[in-house]
Structure formats: structure tokens, C-alpha cells
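The complex is shown incomplete by one protein chain, all other protein chains being positioned as in the whole.
This part shows chain A:
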Amino acid sequence: MQTSTGTLSKRRRIFWLVPLIALALPLLTNPYTQFIANAMLIYTLVTLGFSVVIGNLGQLAFANTAFFGIGAYASAIASTNLGLPWLATVPLAGLAGAFGGFLASAAALRGIRLYYLAIVTMAFGELMRWFYTHTGVLTGGTDGLPVSRERDFGLALTSDTVQFYVFLIITCLLVAGTVNLLRSRIGRAIIAVRENEIATASLGIPTSQIIVTAFMWSGFIVGIAGAMFALHTGRVFPESFGLTQLIVNFAMVLVGGLGSVAGAVLGAVALTALPEYVRAFPGMEEIFFGVIVMVVLLVMPKGLASLLARVSPIFQQRYHRD
């Protein structure tokens, strides 16, 4: 028991070391590299939310991009059309994303599974994109919707550095929240649904509620990431939430490791940073993505997170998908 507690405590301390070190990052960056670092934090949350549904809950659902767009547009509409400060739009974006998660979970609750669920949820994402494009009065249509970046509770949010610190705090809170959720009774039930839904139900666990909860938590996280994305780019466009975005996010989950929180962080950081190195070679990015996903799946099917687990057992996660 002492060993287990000691390991847990050590893992928690190591977890907090990462953001502490990251605090010094702006000393080493220029506005471009800072922009990329900020994108890493956003995609960490997107990947984490995706991983909760696809890796931990075990549902082949691709509504992730829809949650991302819903959060981004909720934030942009609330800040630009309603005049709310961006920080106040963050919880709204999370709630809007959670509502998107609730809608997406309806398909899973109807017993739709596997490829059928994948198609239905992808259609949901495309439907949302159609909505953003064709409701110009609300969303700005194809011209996009600007996000107000005036001073926000005393913070100059136009600065990439200030954005970085705000994003870092939000990301840490949501990553810690997800870790705690997955460790909780609900988290164990989520994993149980993944392993055997019928057996889980036979134990008296309300599997429908568990599925809805996982989808809504995923939507909440990704919706907040959407609000961060809206601030990050300053303007949201429908094309930012299409199939390309979905493929990139899916690659991040696979490369990081399905169902692994550390993997979500690693996958997002790696696949946000590495394509920047192939910028100078137009057209190479698509090839790069394809090759890296194939290599990771062939060489380490559990993703980059499995490398960490090899370094030390303290990185092993019970809810990681084998």
C-alpha cells in the first residue's frame, strides 16, 4: 500500500513538473514559435477529449471536430455578438461542447456502434460545418467570425505570451480533471464499458449514463479547446473544422497512444511541432503524417506513451488501451 501511494505521489509530482518547466518557455521563443507552442496546448486538449471517447470509452466516434467547432463558434459569437470578455466565453464554450457531446452520444445510445457510429458522428461534424457556412448572420459564413481580443480582466490577450500562460493554466486544470475523472468510480465504469458493455450493465452500472458522461466530458474539454483556438487565430472559419482537422486529431491520438493522458499530450506536441519542420517542402506534410502514423502503428502500436512506460513504471496507466 505504501509503495502504491508513493508511486502515485511521485507520478503526480512529475506531472506538475512539466507545466512548471513550460513556464519558462516564452523566454526562448519568438512570436512564431510561441504561436506554435500555444497551438500545442490547444491540440493537447483536443486530443485528450478525442482520446476519452475513442480510447477510454472505446467508441469509434468522430464528432471531435464538431465539438471543436461548436466551442470555437460559441466563444466567437459570445465575444463578438454579445460583447462578453473572452475569458467569460470559455465556460460557455465548454458547455456548448458538452451539449454537442450529449447530442453525439444519442447515436451511441441508440446502439449504433463501430463503423456506423463513425459515419454518423462524422456526418454530425459535416452538418455543423454546413451550419457555420450557411448561417452567415450568426457565424459570419465563409468570411469567418472575428473574436474580440480586447483587454480581458486586465490581460492583454493579443499577446501570444499572455495567451500561453492562460492556455497553460486551462490545459493543466483540464488534464488534471481528466486524470481524476478516469481514476474515479465513473472513470472505472468508462473503462469497463470499453472492455465489455453487457458485463458492465449486468453489474448494475448504468452504462447509458456512463456513455453520455464520457461524451459530454469529451465535448466539454474540446469545446474549451475551441474557445482557445478562436482566441489563438483571432477569427474562426468553417474550413478549420473539416475532415482534415479530424484526420490530424485522429493521428495525434494514435501517435500518442489510445486512451493515454500522457499520450494525448505527447501526440499533440509531436504532431503540432514536427510538421513545422517540413514547411519548407510543400506537399510533404501529408506524406509526413501518413508515414509517421504508419511507423508508430507498426513499431509501437501503443503510441509514444508506451515509450514513457518503458522508461519507468510510474508512467504506466491503468486506463490505457492495450
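We take it that a contact is a pair of C-beta atoms (placed from the backbone, for glycine too) under 8 Å apart; a residue touches a chain by one contact, two chains touch by 3 or more; residues count from 1.
Everything that follows uses one rule, which is that contacts and distances are computed from a predicted model.
Engineer: Name the absent chain as its UniProt record does, using one of the following: "Homoserine O-acetyltransferase", "ABC transporter substrate-binding protein", "Indolepyruvate oxidoreductase subunit beta" or "Methionine biosynthesis protein MetW".
Structural biologist: Cross-referencing UniProt, the chain left out corresponds to "ABC transporter substrate-binding protein".
Engineer: Can you tell me which of A:T200, A:S240, A:S260 or A:S306 touches the chain that was removed from the display?
Structural biologist: From the options A:T200, A:S240, A:S260 or A:S306, the contact with the absent chain belongs to A:S240.
Engineer: Tell me where the left-out chain touches chain A, residue by residue.
Structural biologist: Residues touching the hidden chain, for chain A, are 13, 20, 23-27, 30-36, 39, 133-134, 136, 141-144, 158-162, 165, 229, 232-235, 237, 239-240, 244, 276, 279-280, 282-286.
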